[in-house]
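Removed: one protein chain of the complex. Kept in place: all other protein chains.
Chain nomenclature is as follows: A, B and C, assigned in order of appearance, with residue numbering initiated at 1 for each chain independently.
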Amino acid sequence: MIPRYARPDMVAIWSPEVKFRIWFEIEAHACDALAELGVIPKEAAKTIWEKGGAATFDIDRIDAIERETKHDVIAFLTHLSEIVGPDARFVHQGMTSSDVLDTCLSVQLTRAADLLIADLDALLQALERRAFEHRDTVTIGRSHGIHAEPTTFGVKLALAHAEFQRCRERLVAAREEIATCAISGAVGTFANIDPFVEEHVAKAMGLKAEPVSTQVIPRDRHAMFFATLGVVASSVERLATEIRHLQRTEVLEAEEYFSPGQKGSSAMPHKRNPVLTENLTGLARMVRSYALPAMENVALWHERDISHSSVERYIGPDATITLDFALARLTGVVDKLLVYPERMENNMNRLGGLVHSQRILLALTQAGVSREDAYRLVQRNAMKVWESYHVAGSATVDFLEELLKDPEVRAALPEEEIRKRFDLGYHTKHVGTIFRRVFGREG
Amino acid sequence: MIPRYARPDMVAIWSPEVKFRIWFEIEAHACDALAELGVIPKEAAKTIWEKGGAATFDIDRIDAIERETKHDVIAFLTHLSEIVGPDARFVHQGMTSSDVLDTCLSVQLTRAADLLIADLDALLQALERRAFEHRDTVTIGRSHGIHAEPTTFGVKLALAHAEFQRCRERLVAAREEIATCAISGAVGTFANIDPFVEEHVAKAMGLKAEPVSTQVIPRDRHAMFFATLGVVASSVERLATEIRHLQRTEVLEAEEYFSPGQKGSSAMPHKRNPVLTENLTGLARMVRSYALPAMENVALWHERDISHSSVERYIGPDATITLDFALARLTGVVDKLLVYPERMENNMNRLGGLVHSQRILLALTQAGVSREDAYRLVQRNAMKVWESYHVAGSATVDFLEELLKDPEVRAALPEEEIRKRFDLGYHTKHVGTIFRRVFGREG
Amino acid sequence: MIPRYARPDMVAIWSPEVKFRIWFEIEAHACDALAELGVIPKEAAKTIWEKGGAATFDIDRIDAIERETKHDVIAFLTHLSEIVGPDARFVHQGMTSSDVLDTCLSVQLTRAADLLIADLDALLQALERRAFEHRDTVTIGRSHGIHAEPTTFGVKLALAHAEFQRCRERLVAAREEIATCAISGAVGTFANIDPFVEEHVAKAMGLKAEPVSTQVIPRDRHAMFFATLGVVASSVERLATEIRHLQRTEVLEAEEYFSPGQKGSSAMPHKRNPVLTENLTGLARMVRSYALPAMENVALWHERDISHSSVERYIGPDATITLDFALARLTGVVDKLLVYPERMENNMNRLGGLVHSQRILLALTQAGVSREDAYRLVQRNAMKVWESYHVAGSATVDFLEELLKDPEVRAALPEEEIRKRFDLGYHTKHVGTIFRRVFGREG
Partner (left out) sequence: MIPRYARPDMVAIWSPEVKFRIWFEIEAHACDALAELGVIPKEAAKTIWEKGGAATFDIDRIDAIERETKHDVIAFLTHLSEIVGPDARFVHQGMTSSDVLDTCLSVQLTRAADLLIADLDALLQALERRAFEHRDTVTIGRSHGIHAEPTTFGVKLALAHAEFQRCRERLVAAREEIATCAISGAVGTFANIDPFVEEHVAKAMGLKAEPVSTQVIPRDRHAMFFATLGVVASSVERLATEIRHLQRTEVLEAEEYFSPGQKGSSAMPHKRNPVLTENLTGLARMVRSYALPAMENVALWHERDISHSSVERYIGPDATITLDFALARLTGVVDKLLVYPERMENNMNRLGGLVHSQRILLALTQAGVSREDAYRLVQRNAMKVWESYHVAGSATVDFLEELLKDPEVRAALPEEEIRKRFDLGYHTKHVGTIFRRVFGREG
């Protein structure tokens, strides 16, 4: 966990305080079930809830016991007995450490998923707001980094919205996968504990009972969880990359928000670096990389080996904390993104209208000009514009004017027909449809 | 694609013949929609279906055209026009190459998913059959490779069944993700084609219309698809690893099927190698590795760059063909797995009953013996057994007998009470419950 | 192996013909050593060389035998005996299949490394030529995609040269790692074969004897080999990404070569897509991904399991063939890259001289102006320029002119002092030093 890439709510999930609280709840709920089964006295279960529920667990004390016993769950149970008194002997009856540890991890990952889903909701909201704000802000669409056809900045954001909506659905599925509880004993046979305990604890903790476990919850669930986080991170990278491109000096159609007083820019006003989105690109690499050890964790030996544990100590916190931070940072970037519609228009126009060349070509062929001739006509005018653009970076020759001056073109197409091929509305006429598909409304 | 790890049905999906057939269908369905919109003549659409539907596309001819035009879709369309005649000019109106390529890839991946789901169904069936066959075959459960408590071989297979059932659900979700169609033009704005065409083709091809695309279908869908395959492969590795362990000379509780005539074993009958499951382990590494470039593919530049394309030429076929082969191979292994219940029993017993030491400990404390004394009593008898086991690999001292001979133990527990702690039924009493959870029935 | 991303020389290394030829050479050299040891008759060794050396191995025949025996090395040896006759019984004495297979893989990877090193030499040559050609072609250096300070295009290429020089050294080291021979028997003890045979074959095949092997050559060597290829591929991606950026419509300082007749550009002259470098970006993702299964291959069980084998059937050919193709493609791109110095100059100047603002700030403080005042002076002039740039994408206000018009600036700095801060030579004065460091010569 890197403090500068961490937010308190997600960090808290992985704190010892929260972990021990979850452990306590699992144990206390299990006591309820055991009491209901008549295995332990009902009074004991009540006492455990009362004393344990009111207590603050002393992390240092637990650590001290663990240094001695070299066993984390025993250390906790020892400390719990210091708090609860004699009734503590009824705690953990017939359970194994993994019952507590794995169910706790499920709770933590489920809560982490909840935070991530909330992060996505905030991001979706920001994207929707900005998408509608720029629904009709025309900008050039680019394939291969080269001007293609016009689109709108709102469509770009709608695309991101649809992508993160998918990410949300994936996270909901991943949360569902991991919201599972196992209290099944040393090799999963319930030899020393009735399956009813598992069912009771699962329900109480907001989980489902794992249909069949070994000593541990099967790690394919965790692999799927972390793989999903990797995919979400990749979508973060995509939008971050888009913004980094838009902020390039030569493009500058949008910029990460830059507070007026932010240092360093005074003498070099052009030096506003897209450092937040660059940072997001790096964070995405990390979250993605965690998917692999999670997948390697699946093939544990027989009923379990403990190789997964060290991996999860890293990636449990690191993947969730980093992605939480990244989503929040991206939301901030989107929310406050400086968008420059005029520059978008100017960039598009720097090619002197060449983006319309395809439509002219089509118009000529539709007007009966042969494909070869149409090409020749478009090409000879386009080339003049292009040559004027090439060196200067801004065309001094205008495509429309050249076409209007070309007698062969004019012979095939009246001025009106030529002019209307330069209409941007042609490219944006279905934006409403797209918005309806994505947001359920056009405006 | 490695021929020895490939099965014909999945290979066929990636053949040029099938690809061009899908391309044709996309184009022809689009013509239907365009005809319905009145953009092209209905007769033309009909002709295209008739002539193209009857034709066999000449791969060599298309390749020859591509070598000239350096464009695969143009090459195909040129060949199609040779088949269809003048009406071919109505094909591909307002579409871009990616409309065809990406929708085709969706169809291919969807079909691949269907095969993989069918593979899983076969695997699940084999697992279910063998699980019930060995529902009550007691075997030792192992944590950390060390004997823990008894379980049954059927429970092991039930676990695998539950895991692959989850894999099936994941694949169904991944299929749903990728079953999407985009016919939206150069930058996704439908500038030159009505969204109705997309909707029509989507429906006709068994896909859904992509709510918003750029020039391409967003690659987060594909990333999720290949990540899912990586998780499924990891589950393959888990079961393969289990079997490899069981076949070790010292364990030998199960073996991959070995046909009587299979060469090389005659002189060394012990040298039956678990080469199929070792092979599956390697194949799993490959399928898993493809998840990463798929995730890196997500962050395309602006409305698309073509960096994803080469990646998909590799992993599209390689991931699906390899996983298909792996699942089928695993099904065969499970189906014909030689299981040795006697050896399972003998292995368990080689420790002279030590696996029951925990229960005796508990029985002693429940009988009023102090925890310390109970430990001492169990330990001194367990140690004798263990020492006899340690060197020889098979205990010559029996734990039960030692306990029965120990006066202090006997003072605390009558013989009957000791003996019943060695009852294996204690460990298998909930197997029915587990089976009901996994298979919906106990027997 | 994807044919379109494959070149014949590298493909040949992985052909069955070459593989069987290497197998034959290993076996025949081993026979020489065995003959020298007196284990087999010298005449037999001679016959084997003569008949086997002259023969063309019949792949179909070997395949047919393998289908029967299910063992590739036995199939080959059977076929060899058909060619060699009775003396064939002296072939493979005391050897195991892995002795042949693993040593063959070493030969193949060593040869692949040789091709890759030759690829790098060609790339380095192209980079050196173009670097000197553009040693003094001034262009803007960019950090975060934002204009920073001037550099030269030659320096960019010198950087790539230094990077690929390092890649070359890494590949030489990786080749050295993998150039190893093991003929040590079933578990590496030389039980049935004298270590002299290994030493003899190693020397004859241009390898070194593996100091200690199991049944196989340790896979850490292969892991290092493929990891190195992954790093080289990442450097390919870096240069490819640079070129993709330079070719963006708004930047257009360089372009992949575009043959005059190349289709598709006629009507849209601006639509020249950097498809080669985009393709290289994708290929790099693939080569990189192969490093992971190679690393997972290291931890084989005991003296060997065969899980590595399937992985290597994929990544052996795929990684080397793809990287070979990528390096050659990159060499072609560099060799024929269209470079536009005028556009570089114009892009740099589009900011109206703002890239010099830092130097003016420094000059003012050196002239005794307080840091705060210097900032204020620079800022108020810089801002005018910037604002004129911001919308249009090309400054209409000139920073130098504004400074010269500013009385406060002029009070601190004479015109001459201001003007000389706009000297580009200041930024390029150490280019010669850099070139000397990289190429050993300045011009």
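Worth pointing out:
Just so it is clear, contacts are C-beta pairs under 8 Å (C-beta built on N, C-alpha and C of every residue); 3 or more make two chains touch, one makes a residue touch a chain.
Predicted model only: the values in this text are computed from it and were never measured.
Set against the missing chain, the residues C:137, C:310, C:331 or C:428 yield one that touches it, C:428. Between the chain not shown and the residues A:12, A:37, A:64 or A:306, the one that touches is A:306.
Touch with the chain omitted from the figure is made, among C:84, C:201 or C:300, by C:300. Annotation: of B:64, B:392 or B:411, B:392 touches the absent chain (contact as defined above).
Listed residues C:49, C:132 or C:190: the one in touch with the omitted chain is C:190. By the touch criterion stated above, the residues of subunit A touching the omitted chain are 2, 4-5, 69-71, 244, 262-264, 273, 275, 278-279, 281-283, 285-286, 288-290, 292-293, 296-297, 301, 305-311, 313-315, 318. Within the complete assembly, residues 142-148, 244-245, 247-252, 266-275, 278, 292, 296, 340, 342-343, 346-347, 350-351, 354, 357-358, 361, 375, 378-379, 382-383, 386, 389-394 of subunit B touch the chain that is not shown.
Taking the complete complex into account, residues 141-145, 148-151, 155, 158-159, 162-163, 166-167, 170, 173, 177, 185-192, 194-195, 209, 211-215, 218-221, 223-224, 227-228, 230-231, 233-235, 237-238, 240-242, 245, 281, 284, 288, 291-292, 295-296, 298-306, 426-431, 433-434, 437-438 of subunit C touch the chain not shown.
The definition used in the following text is that only the chains that are shown with their structure count from here on.
Subunit A and subunit C, compared by their mean Cα positions, are separated by 33 Å.
Shared interface positions of subunit B, defined as residues touching 2 or more other chains, are 281, 288, 292, 296, 301, 305-306.
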